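On to chain A.
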Amino acid sequence: DGHSKEVKIGIHFGFTGPIESLTGHMADGAELAIKEVSDSGMLLDGMTAVGMRVDSGCIDNGLAVSNGERLIADGVAGIVGSDCSGVTGAVLQNVAIPNGMVMISPSATSPGLTTMEDNGLFFRTSPSDAREGEVMAEILNERGVKSIALTYTNNDYGKGLADAIESSFKAIGGEVTIVAAHEDGKADYSAEVGALASAGGDILVVAGYLDQGGAGIIKAALDAGAWEQFGLPGGMIGEALPANIGPDLNGSYGQIAGSEGPGIEAFTKMSEEAGFLGASPYTPESYDAAALLLLAMQAAGSVDPAVYKEKILDVANAPGEKIYPGELAKALELIKAGTDIDYVGASAVELIGPGESAGTYRMIEVQDGVNATVGFK
Partner candidate 1 sequence: MSDPYGDRGNKDLSVGNPKGQGSIMPKASGKTHASPGGPFLIGDTMTGGYGKGPDILHGCTISVDKGEIAVIVGPNGAGKSTAMKAVFGMLDVRSGSVKLDGEDITGLSPQARVSKGMGFVPQTSNIFTSMTVEENLEMGAFIRRDDYRDTIAQIYDLFPILKDKRYQAAGELSGGQRQQVAVGRALMTKPKVLMLDEPTAGVSPIVMDELFDRIIEVARTGIPILMVEQNARQALEIADKGYVLVQGANAFTGTGKELLADPEVRKSFLGG
Partner candidate 2 sequence: MTDTVKNTALFALVFGLIIISGFFQGWNNAMFIVNMGLISAVMAIGVNLQWGFAGLFNVGVMGFVALGGLAAVLVGMPATPGAFSAGGLGVVVALLLGAATIIAAVIVYRRMAAGRNRNLAITAILIFGFFVFRGFLDPSVSAIESVNPAATGYLGGLNPGSQDTYRDNGWIMLIAWPVGGLFAAAAAWMIGKAALGLRSDYLAIATLGIAEIIIAVMKNEDWLTRGVKNVVGVPRPVPYELDLQNSAAFVERAASLGFDPVEGSTIWVKLLYAVLFAIVLGIIFWLSQRALNSPWGRMLRAIRDNEVAAEAMGKDVTARHLQVFILGSAVCGIAGAMMTTLDGQLTPGSYQPLRFTFLIWVMVIVGGSGSNLGAILGGFLIWFLWVQVEPIGLFVMDIITSGMSDDSWLRAHLIDSAAQMRLMTMGVIMILVLRFSPRGLIPEK
Partner candidate 3 sequence: MIVVDGLHKHFGGFHAVDGASLTIEEGSITGLIGPNGAGKTTLFNVIAGVLQPTSGRVMMAGEDITGLPPHTLFHKGLLRTFQIAHEFHSMTCRENLMMVPGGQSGETLWNTWFGRKRIADEERALRAKADEVLEFLTVEHLADQKAGQISGGQKKLLELGRTMMVDAKIVFLDEVGAGVNRTLLNTIGDAILRLNKERGYTFVVIEHDMDFIGRLCDPVICMAEGRVLATGTLPEIKANEQVIEAYLGTGLKNKEQVGA
């Protein structure tokens, strides 16, 4: 039928700006999925898929919208992005909704986006803060932690997660001695560590990013001897952190969205082969976002966003055969054959309605300088 032979997927991340050190891996992740689908030759009668990267600046609404318009003009069929919540909102309101374009963001977690009238065009593969907060509180409780000091990166992700952890932990009777924000990319974190240490607590929970302020806080806290153990939510889980901090991190623990199955392992291996850091924050989510877009197209038999947007929830959620990273070709085939699939992917995707995602969590403990999985929730 009148399809062109190539489908373009926009990859709209902040390649410059505060999270520039994450976005390279994220884009690699998304492109890995695109390439996998494209190479399989199974997408919609052998269409190829290509990614088109544009910069969102992460915190530059004007630039992001402009580049969003460029994607539309270039005829993309779907957008993986944006990354930061601010630009995501801007692109969604000014580009995606008016043009009826589907966006799947791997990292924008702002609850404000949930309530936006998005015409069913906006989805995210990033896990929900509320759920992660509960899980974290449970884990802390199981380990006998009575009181925590909590610091978060001062953006919507950090703030939302910190709120969730605080309320969940308090709800099960824990004490939160202090909740302090830290800004990413700043020169010095002694002030934060000073205040946190003064407040005390059995453990310091760092709701930040592992190669941003979060790492800086942990370093400073270790140097001052304020804590020896840290609680590490998803943004802090990745091999780069133990590698960077060294043996002092051993014994710290946390959780990351991830399935019990081979999801993240498979993805990590794939990323290693492709030569990028699969464990970098939001990289698995980016892979999943791109994969979901393409699978939904396959399911709808169309690259028209207005058509395939209805299929995204179907392919993402149960029932159906579980699909892990590296199995996209199989998924395409199954869909073509009319079999229902349940995309699990690298980050255990579970979409609970447009714009929200829930999932299982892998419990991690740093042992001997590596993140070891110690269980699931």
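Inclusion criterion for the candidates: all candidates are chains of the complex that A comes from, given by their letters.
Going forward, a residue touches a chain if its C-beta (ideal position, glycine included) is under 8 Å from a C-beta of that chain, and two chains touch if they have at least 3 such contacts; residues count from 1.
The structure displayed is predicted, hence computed values, not measured ones.
This complex places one of the candidates 1, 2 or 3 in contact with chain A: number 2.
Interface residues of chain A, counted against candidate 2 in their complex, comprise 15-16, 20, 23-24, 53-55, 57, 59-63, 65-67, 69-70, 72-74, 84-87, 89-90, 93-94, 97-100, 110-117, 119, 154-156, 158-160, 163, 181.
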